[in-house]
Each structure stands twice: as structure tokens, then as C-alpha cells.
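With one protein chain removed, the remaining protein chains of the complex are shown where they sit.
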Amino acid sequence: MAIRTVVWGENVHEQTNKIVAGIYPNGMHSCIADALNSVPGISATTATLQEDEHGLTAARLAETDVLIWWGHCAHGEVSDEVVERVAEAVWSGMGLIVLHSGHFSKIFKRLMGTPCNLTWREAGERERLWLTSRNHPIAAGLPDSFELENEEMYGEPFGIPEPLETVFISWFQGGEVFRSGVTYKRGAGNVFYFRPGHETYPTYHDANVQKVIQNAVKWAHNPAARIANPTDAPNVPVDVAPEKIVERGPKLHHAGEDGYK
Amino acid sequence: MAIRTVVWGENVHEQTNKIVAGIYPNGMHSCIADALNSVPGISATTATLQEDEHGLTAARLAETDVLIWWGHCAHGEVSDEVVERVAEAVWSGMGLIVLHSGHFSKIFKRLMGTPCNLTWREAGERERLWLTSRNHPIAAGLPDSFELENEEMYGEPFGIPEPLETVFISWFQGGEVFRSGVTYKRGAGNVFYFRPGHETYPTYHDANVQKVIQNAVKWAHNPAARIANPTDAPNVPVDVAPEKIVERGPKLHHAGEDGYK
Amino acid sequence: MAIRTVVWGENVHEQTNKIVAGIYPNGMHSCIADALNSVPGISATTATLQEDEHGLTAARLAETDVLIWWGHCAHGEVSDEVVERVAEAVWSGMGLIVLHSGHFSKIFKRLMGTPCNLTWREAGERERLWLTSRNHPIAAGLPDSFELENEEMYGEPFGIPEPLETVFISWFQGGEVFRSGVTYKRGAGNVFYFRPGHETYPTYHDANVQKVIQNAVKWAHNPAARIANPTDAPNVPVDVAPEKIVERGPKLHHAGEDGYK
Partner (left out) sequence: MAIRTVVWGENVHEQTNKIVAGIYPNGMHSCIADALNSVPGISATTATLQEDEHGLTAARLAETDVLIWWGHCAHGEVSDEVVERVAEAVWSGMGLIVLHSGHFSKIFKRLMGTPCNLTWREAGERERLWLTSRNHPIAAGLPDSFELENEEMYGEPFGIPEPLETVFISWFQGGEVFRSGVTYKRGAGNVFYFRPGHETYPTYHDANVQKVIQNAVKWAHNPAARIANPTDAPNVPVDVAPEKIVERGPKLHHAGEDGYK
């Protein structure tokens, strides 16, 4: 079965900025979804901020294998309830790919537990992404480096936890570097952050960028059945302990009762 | 200068439960602080849930090198504002040691980005902690294993991110195992989670447990000056880019303006 | 195409010890290979110490996607040349699964850079493996824990580098714990160590153990084309530098020459 992918787009700049609308007449999310649908084994749809529940109902997330997130100027408009719902979906096994300015999205900061801050400059400068991990599944079919002639600069220090793996590092013409592709695991969910994608440049039309996102969808997909209640902390009563033990000492709780949360 | 340590205690069971009050007549926080103050180079005070701002004002945190956290039944009563303030202090360089049922505290879940759930059983069973990393600073002076004759069981799977280092793993009489000592870094702050410490047993009177917490305070202490604004994402204008570049292409932002958050 | 898997067995105890021969009349390697061949998508063959070049010629390794390694009493008889050849194959992208007493094999120590030592006891005690990472691909289809009624004990501290991921932790009846399933990446090759498998017990006939090894083969398989010369350190002459630069300053090397090794 194809990997059910939802590309979530904030969809604001496309409606308010002529340059962005010119590059992405159907929205950045549609451009990314088209690139994914061109690959056998991936089936991509889109969702946007403006839809009811931002297009991310519980029912939709339950049928989403991988969620892709692009947001920028409207992070604050995303409802906390939906953010928590997405976090639970990730913990239960949904893959998540966060793009570019999504570093400051509520969901990325929620899952990282850090500020996710960086330095930045919008000057259309050249970016060159270098592979640090040859033959990593996310880098399949890519050369050791590739260039984007015009991009926004993001610079270190990048306020993230130490990644599970660092897959790409970017070189910028203006003199900065950045960890552009990093992986994490949160619960049963695979998380990938990928830097490129400033809205005033045609980044998501770039073949190498598309290739990374296509690879990342396959990498992030966890084919196992979702974990039903990923935040549960079950009590294991004495009589079903794996080894026979006898209860002793003072107690605060009764057998089988819920713990505090 | 001594490491300025604050031991934060929820201080509820000590007031409401005779068993706990009997073991810790001055509160668990005081017992832990006493153990820390017995060590040259550490200066410990306490704070509790019941104090104004839970005893964790901005001024107090600014003068705290390491914060220790024990909570259980009243996690929900900790104000979100204080939690965010503590998180910022950690990112700016304050060390944080989370004890036992603090795995479900708001601050630990906030910094981990995961459910931090586990299985549990209150049966007074034997726990044996094993070192996985000999001569780790947190394990200085400890044998390869030590026992607590009566403890609550916490079992895997433990819903945490992959630790930076796993320092201790627990064996339980009833058949479970648990990653009992794990390290993280969040921003400039060192974070250590340490499992033992159920309130109905005299765990914090145990010499080995005290030794671990004393070591952990030294390990978590970052002597560098605090980072002033750990969540800032500064713009780097073209004219101060490290390398001389010429601005080009379309723009969304004006030079030097704030980015979106 | 099926994942081409080679199960390497030391094949000594099976020839010299009646108990082992009774449990594994065709050798442990054949038992493991049979379990793998029962799974669609895996094609397993065997190789043993006694064969020419231990059955691991350069040609054979070039056509091996995943190598499984079991050795115990004859680690020292494995030729250093073959060990280095296997290491290069891993760096170029071959998966490697090291089983049980293979923790002391030349190839595992070569790839870890550590002693890989542990404590041990052969008493037929009960082992219970706990998942720490639910829905990890290596744990697909497995319960949160499973038991082996008779196994050799391996105890912490286990002298390995901090794993990329810890997937299983074992509980032993005699009181020890052990990181039983750990992942690493070495070059383009995925490496998995899995603890169970003492030769005097029927461990490799156990359905859960077989499931782990089957899953691990799929996880370790890197479908990318092998990296041709995984130890090369190419010079990048000034005239082909990604950015135009002018050579300056004193030099030790001539353009394009080999570096020192």
C-alpha cells in the first residue's frame, strides 16, 4: 500500500504575496505533494491552516503515515489542540517531516523541547548542502553535495537537541553553516527536519530537494500498526508481575489504580 | 564558589501521609538538601509548590546553578508560567536533575518532547541499579551495582527520547528493567533523570542514592555565564555577513527586522 | 530482489560438543539460515570458519547484503585479512548482525573501537528481554517483553560505545541486566548486536528470537549501491573547488597528489 502522506501548508504567503504566488500558483503544499505523487509508493494529499481543524482531524491523522509541515508567519494561529493531536500521532508512529521555517512551528518546538532558534538572513545567497552520511536512506541517489543558487541563510548555533543523526550540513555564501538535515525519534515516530525552502525562491521545484523529501517520506514511514494509547502508564499489579513476588512495605496506591499524571 | 543548588519538592505527601511524614519529617526536599550540603562545593536550599511562584521566581532561578525536581501527585498544580521559566533557565545553562515520579512533571515532559510514560508497581520490591558507564562522573565512587531493598517498580518501555548517555539500568525483583539514569542536553543546560525515590521508602537516606545526586549536581553544573536570551533568533544583515555578499532576488523581510515566531 | 544474507558460523562446538550437536545437528548457522529463508524477501546461505577464507571471499562479500556473525571459542582463528575485508564491506554498505558471544569477535571489536567486555555466568537461568523502543523495525510484531527460560547471563557494564539506539534490555534471574539489542552505523553499514544465543540452549529455535533476527536483516539492509572505495580521502584541487578561490600561502603537497595515510 502506498505511503499516505499529508503535506500541510500554512498557505498565507501564497495568498498575500505576489512573488510567492508566482512561484507556487497552487501553493507550496501542492508543489510538494505533486513531487511526492510522481514517485511510486507514495500517495500525497494536502491540508492547510485555513481548513477546519487545520485539515488535521483525528480521523485524518489516523490515516496519515507521514505528515509534512511548512509554516512561517502564522505559527501562532495553529491551535494548541491540533498541535497536541499531531504530537500524539507522532508518538504513536506517524512520521513527521518539518521544512524550513517550520523550525519555529509549535509542533517542532513541542517535540524537541528546545527553542529551535538560529540566525538568519534573506539575501538570495548560494547554499550548498553536503552529505555527512553517505548512502543514508534520506540521501539515496544524491551526490555528495548539491547547490541552491538562491536561498535564505540559516546559521548555527541551531537550538536543537543533539540529533540522532546529522545527514546534511549547509554551506552559505555569506559565511555561515547549518545542520540542514537532522533525524530524531519521538515515541514510535520518526522525525526529520530539512532546512531549504524559503518561500520567495523556487526551492521546492528543485530536483534534489524533491528527491530528499521523497526519500524522507519513505524513511519516516513506520509500517507497524499505530500504538493505541501512547501516553498511558499502566499499573502492573503484583499478581501479574513477570516474576512471582510478595507485596511488602507501606503503600500509597491501591492495586490496579491509575497513577498520578 | 559553591554550586548553588535548589531542591524543589512538591511537599504534599509529607503533609498528608503519615508514612511519608515519618520517613521525611522535614520533607523529602530537606533530606536531599541536607545530603548535598554535607559535600564541600555544593550549597543547597529548598523550594516547594506551596510558596509564591512555587519558590522559583525569575530572580531565584537566575542565581540557581542546578535545580533538583521531585513531584508526584500535584504535577497539574505547577503553573505553566513557572514551567516555561524553568525551561528557559535550563536552555540558558542551568542544570536540572529530575527525580523518580518527576518523569511525569510538566518540566520534564516539556524538555523531552515525549510522553515520558512507563509501567509501574508499588510492592516494596528489591531494585538493583547497574552502572553501564564505569567512571562516568555521575557514578564516581560507586560500585558496579547497588541495591535498594524496597522500591516502587518502574518498567520499560520508558517513553523518553534516546538519551545522550545511559548511565544506570535497574533490575527489579518482579521481572522488569528500566533505564534509571539518563543524560540529556537542552540548550546550554545539562539534564539528568534519576529513577529511585518513592516517597513511602527511605530511599533518599540511602548513601549510594545520595552519592549519585551529589555527583549529578557537579556534573550538571555549567560554570559558564548564562546565555542572555536563549530563544532569540537574530537577523544577520547583509552588510555584517561574515563574507562579503551582494543581496539579490526577491525578499519578504526588510533588513534587520524581527523574524516570525 | 531478496536480501542476500550470509549466516557465518564458527561451527566448532557443533563438531566437538554432543549437547550442541544435539540441539543444532546441522549447525547453528543452518538453523538461523532456515529461519531466515522462511521469510519472503530474504535469501540466506551459510559460511563457516573452516572454509577457504572462512567462506568470505571478496566476491562473496560483494554479493552479500547482510552478514550475520556467530563465534565463540575460535575468535582468534579468524584471519585478520578477512576481518579487514568484512569491515570494508560494512563501511561500503553491507549490514552486519553480531550475535551473542560474537561480542568478542575480531570484527565487532574492530568496528566498535572498545573492549566489548561484560560479565557472564553459564547457569541456565531465565532471561527476559524488554523492548525500550516500541515499534522499532527490529521489534516489529514482538510483545513488550519475551522470555528465554534457559540462557547464559551477560551483565553490565558492557564495554561498548554509546549505541545509536538501545532496542532491547535483558533482565536475568540471577540479578543482572544487559543492553541486549543495540544499533550502530559504521560508514554506510548498519550494525546490530543481539545478545541471546548460548550454544548449549535451543535459543535459535525460539520464535521470538527468530523474529528479531528476521527483522534485523530487513533493518540492516541498505539497498543503495555499495560505496566503491570507502576509505579513500580524495584531494580536491583548487581549480575544481566548489567556490572559486586563489591558492595562497606555503604548501606541503603538490596539486592532486595523494595525502598521507
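As written, the chains take the letters A, B and C, and residue 1 is the first residue of each chain.
Everything below uses one rule, namely that contacts are C-beta pairs under 8 Å (C-beta built on N, C-alpha and C of every residue); 3 or more make two chains touch, one makes a residue touch a chain.
Nothing here was measured: the structure is a model prediction, and the numbers come from that model.
Undergrad: Among the chains you can see, which ones touch the chain that has been omitted?
TA: A, B, C
Undergrad: One chain isn't shown here. Among A:122, A:176 or A:199, which residue touches it?
TA: Residue touching the chain left out of view: A:176.
Undergrad: Could you tell which one of A:63, A:162, A:239 or A:258 touches the chain left off the display?
TA: Touching the chain that is not displayed is residue A:162.
Undergrad: One chain isn't shown here. Among C:140, C:164 or C:224, which residue touches it?
TA: Among C:140, C:164 or C:224, only C:164 touches the chain that is not shown.
Undergrad: Pick out the residues on subunit A that sit against the missing chain.
TA: 128, 130-134, 144, 155-158, 162, 164-166, 169-172, 175-177, 179
Undergrad: For subunit C, enumerate the residues touching the unshown chain of the complex.
TA: Touching the chain left out of view, subunit C contributes residues 13, 17, 19-20, 72-76, 87, 91, 101, 104, 110-115, 117-125, 150, 153, 155, 159, 161-162, 164, 173-176, 184-187, 198-201, 230-238, 241-243, 245-253, 259-261.
Undergrad: Spell out, residue by residue, where the missing chain touches subunit B.
TA: 93, 128, 133-137, 140, 145, 147, 164-165, 171, 173, 185, 187-188, 222-224, 227, 242-243
As a working rule, only the chains that are shown with their structure count from here on.
Undergrad: Measuring between Cα centroids, which chain is at the maximum distance from subunit C?
TA: Of all chains, B has its centre farthest from that of subunit C.
Undergrad: Any idea how many Å lie between the Cα centroids of subunit A and subunit C?
TA: Measuring from centre to centre gives 31 Å for this pair.
Undergrad: When the C-alpha atoms of subunit A and subunit B are each averaged to a single point, how far apart are the two points in Å?
TA: 27
Undergrad: For subunit C, write out the residues touching at least two other chains, lowest number first.
TA: In subunit C, residues 128, 133-134, 164-165, 171 touch at least two other chains, as defined above.
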